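Below is a structure I'd like to ask you about.
The complex is shown incomplete by one protein chain, all other protein chains being positioned as in the whole.
Chains here go by letter, A, B and C, matching the order in which they are written, and residues are numbered from 1 within each.
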């Protein structure tokens, strides 16, 4: 019987070695695999290269990994945010290397790794600083620059539900980088709210097929759900509203 | 109010001009938009270039369009099938031009058109007749050939259900080329069993988002379904079993 | 001092230029305000780069869903007819030219349509680009929403951008608090003037040679609605 469900987040992140390249899912906080990142901090791997859209928010998750000085380099599209103080400090200090990639090129380069494309010509960024030094070519009257795949040793992603084969469904915009990162890493590790029985995910609705997933860890239901139904009552960071009284619950900015 | 639903298949295929490039969805008979093709035959456009995985089955659908001698050239991966006698005859007669493309390159070239990729390096076909004359390049120790997008003026596809914005869901392996062709054509025309009310397709499960669809025509429920539920009782060509007695209902081959 | 539109009036003006059925991406910052003025009786489908079509307004307090945010990482809702998809699909939509309109902020727009809106190039600043470059080259129409002048009274419309570029020749129209400019092969054409602004006055403020297209554009506007 195939069973990719591991018994703990510790087991889920086992084997990440120093110097590894690790993709981290999420757009801001949505879909960020907080529990897996905490486990990775505890696991101790260092000198990591991280691929992620952002460079951490507040003091949790990816920001905490950065604060622990485990990250040598980050490849991302949007590190600077109102709550990216951890990254900002390290960057100004020269303690972290940054490769800035336009978001669509980041996504497509990750997809290229997962789908065996050697390189592709993208129109994004042409003529800007971020395409400096890249090979360019005019095709059908438009100029493109050549972009290479981005692959990783591990991908840490957050989904909503999984079955024991590793089929995944996500919730809303928390899907973001999950499906493409799952395909681009040698070992894809997923945290989910819940494991459901094999066959209970409609084959039409699988967002990440089992072939892309190696390990699944259950972290329990999110604060804003109750028995699969959205109940709200939290702020944008997922904290109960009473705990965050006085802040603008619908606010936030990239 | 947005309403992409047209009143007939005739209206759906209006505007296809002589010499147009037309994508036709389907893998064999599964997902082939038979009613739209019939309407295209009636409409009269000729000298067409067709992009499709196969080159027609039996005497219906794409095969009928070929038999009517409306197709100058076909771009496909697998024209030769036990029931491709229409294409075979035209090909031997020199009455149709064939561009043979490995299926994965065909799919990826169609996707490239829909996603604005100028060209991409594929490992498929390298060193074979089908990559002769193509630019090759070694990247990270592997040889790739450069593949260009395939776009079309029209895409004719078959889906299961649509809403009036044009969001689509498919059924099982009839999905095949639908989502990528929808994105690669200037005008995407879809035939569906049924129009459902806006909001009744779960946003998590939309297989082709509305942005890729221009026209939707309703053709009624398939023979093997009843009120959305599979009831069977047909052969592989969708004919009621009593009508096809004596043939192997589960047979067929590519 | 000439008459100027407020930020809200400008957002309203842009909203009125978007036809029913359009697929629209509103950049983070001021362009987000355009959503507040889209006519309630018209269906306009908003795309958010983080993976959604059919984005609706902000939720009520208590109904915030941390899994449902926009590109600016604000809580939003989903309309009937919405769809979710992953990042490669989302940016495929942009790059593939499927968006009808995007509205972006700007530091500078050049006469040839070059856009600078992601970096001032200041040394030591933490850079970030997000989806700006993809939007700039992807949408059929790239509208810029901006004040005409900086706080130092320098024109944001320029002969050539001095800030790092976001995209080359990508802007089709600039909505400013003073006037609306079309990017044309001959340079900026003034399409619409607000209050007591004149083409001559704008030429002085920008230091650019401007084409007067106010009559033609009034005609286009009528046709377009």
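Please note the rule applied: a contact is a pair of C-beta atoms (placed from the backbone, for glycine too) under 8 Å apart; a residue touches a chain by one contact, two chains touch by 3 or more.
Predicted, not measured: the structure shown is a model, and the values here were computed from it.
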item	value
Touching partners, among the displayed chains, of the absent chain	A, B
Among B:21, B:49 or B:176, residue touching the chain not depicted	B:176
Of B:61, B:102, B:149 or B:203, the one touching the omitted chain in the full complex	B:102
Touching residue (missing chain; options B:21, B:77 or B:210)	B:77
Among B:21, B:49 or B:124, the residue in touch with the chain that has been omitted	B:124
For chain B, the residues touching the chain missing from this view	27-31, 53, 77-81, 84, 87-88, 91-92, 98, 100-108, 110-111, 122-130, 170-180, 207, 222, 224, 230, 232-238, 241, 249-254
In chain A, positions touching the absent partner	1-2, 111, 113-117, 163, 165, 167, 183, 198-199, 203-204, 206, 209-212
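The working rule: only the chains that are shown with their structure count from here on.
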item	value
Chain at maximum distance from chain C, centres defined as averaged CA atoms	B
Euclidean distance of C-alpha centroids - chain A vs chain B, Å	34
Overlap residues in chain C, where contacts from two or more other chains coincide	52, 78, 84-85, 88, 91-92, 94-95, 138
Per-residue multi-chain contacts in chain B, two or more chains	115-117, 203-204
